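Here is the structure we will look at.
The complex appears here minus one protein chain, its other protein chains still in place.
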Amino acid sequence: MTLFDFFNIIGLVAFAVSGVYKGIKKELDILGISILGFLTAFGGGILRDIIINRIPVVLTGYMDISFATGGIIAGMLFYKIFKKDISTSTTVKIFDAIGLAAFTISGAIVGINAGLNLVGVILLAVLTGTGGGMISDILTGEVPFILKEDVYATCSIAGAFILFTLTKTFGFSPESAGFFSLIFTMALRLTAIYKNWHLPRFE
Amino acid sequence: MTLFDFFNIIGLVAFAVSGVYKGIKKELDILGISILGFLTAFGGGILRDIIINRIPVVLTGYMDISFATGGIIAGMLFYKIFKKDISTSTTVKIFDAIGLAAFTISGAIVGINAGLNLVGVILLAVLTGTGGGMISDILTGEVPFILKEDVYATCSIAGAFILFTLTKTFGFSPESAGFFSLIFTMALRLTAIYKNWHLPRFE
Partner (left out) sequence: MTLFDFFNIIGLVAFAVSGVYKGIKKELDILGISILGFLTAFGGGILRDIIINRIPVVLTGYMDISFATGGIIAGMLFYKIFKKDISTSTTVKIFDAIGLAAFTISGAIVGINAGLNLVGVILLAVLTGTGGGMISDILTGEVPFILKEDVYATCSIAGAFILFTLTKTFGFSPESAGFFSLIFTMALRLTAIYKNWHLPRFE
């Protein structure tokens, strides 16, 4: 297992947990909560694969399911026992940043390999990184956080942009450029949380 | 025509009628009402085919269109004449349960034939069975009923799960397992309506 696979698993678990807590906040039943957990974890990868026309890989193996299921059960148990929303805790935010970075770069690499242009690679990266959260927000009637937490999608966009530049302009392989971009995306997101960064409002 | 085709047609008509009544409730014009009718009838099948990468079959033949159009016209005429919302009547609920079962199983069989894993087969089954209603709910600004009417998606999930187990574990052909799962899904949904079942709320 590469470091990238490892980060990907952390992302699956963190996203599943965040889906579970969205469902708990909306007072859904166990089924609704589990659906939100799976869709938050798998939604981004499914959207990515729909756009580049392949059968969603998260829907064909069994490893991804196991980790997402683990995240869902862990999230529900934790809430049952401690009656506490851990989705806003620092630990979950760090895990979420790792997931955002891993999913972003996986989307961007798929986009580059499919021959997409800059907007295409960025769109695929952002959809993979934030699509799961977007789907669960739309289903629960919330305005997608991607339009509110501005330095979330921004990290995704910046990471994809750097990956694109490194491969297209400087000739790196998508894999080696991917490693650097992943670290960059994660560091950018963590700094944004820590420093409470915001984009300038347009006026 | 097989019994399965027959159930499928009942589903198309019932879903088209339910889309029409959603449009009437929102006081849309005739065009908006017809669009909701078509999207409720065809939406699930379109989502199913998008995920497994084939051109949506409901968009290539003419039989499905005829039945959906029939449902839309019948729904509008009925409302014009009797000024009554039949979408909550027992007859329409029974037809809707037949449609849910037929669409669920069609989605699950397509998923099994495409080599999806358990979550994939269930997702495809639920999307096919409930996707049309979900699309029309989102378009009219309602929280999708799949997150509220809990023993609706549950029937879809249970039916797909049984179909998956029968084929993968017990070696039945998708078609013969499909017949049993279809009857099961329908019976489960009708019992849930009749007994007013709910899933335990998470707390």
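Just so it is clear, A and B label the chains in written order, and each chain counts residues from 1 on its own.
By definition in this document, a contact is a pair of C-beta atoms (placed from the backbone, for glycine too) under 8 Å apart; a residue touches a chain by one contact, two chains touch by 3 or more.
Small disclaimer: the values here were computed from a predicted structure and weren't measured.
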Where the unshown chain meets chain B, residue by residue: 23-24, 26-33, 35, 38, 42, 46, 50, 53-56, 58-62, 65, 68, 76, 138-141
Residue numbers in chain A that touch the chain omitted from display: 50-53, 114-120, 123-124, 138, 143-144, 146-147, 150, 153-154, 157, 198-202
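The criterion applied here is as follows: only the chains that are shown with their structure count from here on.
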Approximate Å spacing (C-alpha centroids) for the pair chain A, chain B: 30
